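A single protein chain has been omitted; all remaining protein chains appear in their positions.
Chains: A and B, in written order; residue numbering restarts at 1 for each.
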Amino acid sequence: MTTASESLLEVRDLKVHFSLPGDGLLSPRRMVSAVDGVSLDIAQGETMGLVGESGSGKSTTGRAILQLVRPTAGTVRFEGADVTSRDPAAIRRLRRRAQMIFQDPYGSLNSRLSVASIIREPLDIHRLGDGPSRRQRVAALLDQVGLPSDAGTRFPHEFSGGQRQRIGIARALALDPSLVICDEPVAALDVSIQAQVLQLLDELQRELGMAYLFIAHDLHVVRHVSQRAAVMYLGRVVERGASRTIFSRPRHPYTQALVSAVPIADPALERSRRRVVLRGEIPSPTDPPSGCRFRTRCPYAQELCANVEPQLEDAGDGTYVACHFWRDLPAAGRLAPSAEAVPSDV
Amino acid sequence: MTPSHPAEAPLLDVRGLSVAFPSPRGDLMAVDRVSLSVGRGETVALVGESGSGKSMSALAIMRLTPPGARMSADWLGLDGADMSKLGEREIRDIRGRRIAMVFQNPMSSLNAVLTIGRQITESLERHMGLHGRIARARAIELLAMVDVPAPGKLVDAYPHQLSGGMRQRAMIAMALAAGPELLIADEPTTALDVTIQAQIMELLGRLQREMRMAVLLITHDLGVVAGVANRVYVMYGGRMFEYGQVDDVFRDPAQPYTIGLLDTVRQLSDESTESLIPIPGQPPGLGPVLVGCAFAPRCRFVVDLCREETPPLRAMGRDRAAACHVAEPRAEPA
Partner (left out) sequence: MGRYVLTRLLQFLPTLFIASVVVFLVIQASPGDPARIKLGPEATPEQVAIERTRLGLDEPLPVRYVIWLSDAVRLDLGRSFQSNLPVTDVVFDAFGYTVRLALAAGAIATTLGISAGILAALFRGRSLDIVISTMSAVLLSLPSFVIGIVLILVFAVNLRWLPSSGAGRTGQALLDGLRYLIMPAVALGLPFAAVLTRFMRAAMIEALGQDHVLTARAKGLKPVTVVGRHAVRNALVPTITIAGISLGTLLAGAVVIETVFSYPGLGRLIVGAIFNRDYPIVQAGLILAAVVLLGMSLLVDLMYGILDPRIRTGRSGS
């Protein structure tokens, strides 16, 4: 783990609870714990992956870090300042230095503004530079994200999905952020376009040195882009560590199942490997299971799992696992095809 | 051009299928003279990215193209009989009975105001002549067959009360109600989480074996194809680009688009990849009939001929073909 001193972002025990109206007029409101005690650090210029299925709380975590959703508890320190303290200066800094890229590039762009106005908007809001310098900046950004220079005068609907995502990236870069939270940035795109956008994000990071929090459900994508990653299930981090390690030697039973569920474009390997097919579905966050939240679907669950919630513990090699029995589990299959692609016992 | 088949005619035999949308600038071709076949009990994948025409081809096989589309085919064979000449009434007897379909989004594809049971029994009424309590009992059996918990309760549930995975199971139960010979599954797991996707693919595989049904799987996910399909067809820009046995095509793709697509997917899934080499450019949109290869603007092997002449499908080996001027026939695997 990165030490606190060089951390760009430090999230400690972040919780986001929503309350939903009850079924009837007089019935109590139901509490949903979307995020329940997430801690993570991101260093300058690195990419941290956040993986999970729907309902895992990964997107809410991203939003809570940017204070787009008010955290119920926990602290978020960004560039050394506690942004959860509601200190206006810290919030202003966060709004400038931390940006977001969304999954749906169309829904997140105002369709009535020209591309240039969309990219320029953050500069206008934060009153950076004068007219000519803002225009110059927009032209430079268009070039940086690989859009033609005449794109500025056109409108979002004139562009394909991949190009719209480039517009969204240009807007996020306008204020020269140190952190960009990418929420499923390629999930809506075709494979060939996905690769283009991932390559662009990679180039931009090399050039500009910002850090990414890369939120995605696609294990391959996350492993490819991130140095470190965390796996979330029902509001909690179940495993965290170096991406290569946690996806090639997953220790938490959920990560193991996730890795084993991802199909690989290799017919021989696909036919020969044995899958951990999880039974059942993710439980409702209004009524999470006691103890370990994964225990209702876990093939190895014991009595202890229902009573005691496992905490993240150091498994050596920089990996942290929240499972009582991770030491006793059989080793699971790898995510990638490799020389020893022998079906495991799981 | 048509693949050589064993003596027995394939269950589904599509030849020269086109779907066009008339417009002031001439016909826009969504599907341009596509041929494919599915044998009895076989799993065939139809692969392509958005706009490739794969879903439109599936709808056209069911003769369910949207209003305004003009569909034509040289031959739309089901078990040796041409469906393209059938009247509306006759094709309705085939839909749901002999060819059934499962769609991508299990929420919007189910009717929100009818119970799951009702949506299954209406197929049983229409095709099996089952009514009332008997139909209901059969619906519960079908739900049990797709492994939903408490099928007796679920039969009275509405779609919104179910999770995405359960809805897709209900969709499958509905599609299988009349025991079809062919199931067309259009991106059946794309809207689902990966652990649920694994469950659904496992279920489809089991049902296919039990019911000895053929499956035409339409997907963009090459990983899913590798796991379940016997043969694969690759579409691009409304045209058929390549087909063959999954093992052959994945081991040694012939068409540059297939090569690029497989490379991209493998670079992503291979942990040693440092940086990606994506296919440049954008896929073509809906447009008039194109002269030349649709992939030419993005192709790294492009020659002048590619822009002047549309490449026909040429044999690349045993039971495989590719539409490319540059591709060479492939060597047989050792």
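Here is the rule we go by: a residue touches a chain if its C-beta (ideal position, glycine included) is under 8 Å from a C-beta of that chain, and two chains touch if they have at least 3 such contacts.
Because the structure is predicted, anything quoted here is derived from the model rather than measured.
Across B:V47, B:L78 or B:A100, the single residue that touches the chain missing here is B:A100.
In the complete assembly, the contact with the undisplayed chain comes from B:L114, out of B:A9, B:A69 or B:L114.
If you put the hidden chain back, the residue from B:M62, B:V155, B:I172 or B:V215 that touches it is B:M62.
Panel shows chain B; residues 59, 62, 64, 92-97, 100-101, 103, 105, 108-115, 122-123, 126-127, 153-154, 157-158, 160-163, 166, 171, 174 of it touch the chain omitted from the view.
Assume only the chains that are shown with their structure count from here on.
Separation between the centroids of chain A and chain B, computed from CA atoms only, is 31 Å. If you check the complex, the residues on chain B that touch chain A are 49-50, 163-166, 193-199, 201-202, 220-227, 246-247, 250, 260-262, 264-271, 273, 275-280, 282-283, 285.
If you check the complex, the residues on chain A that touch chain B are 53-54, 160, 162-163, 190-196, 198-199, 202, 217, 219-221, 223-224, 244, 247-248, 257-258, 260-271, 275, 277-278, 281-282, 335-338.
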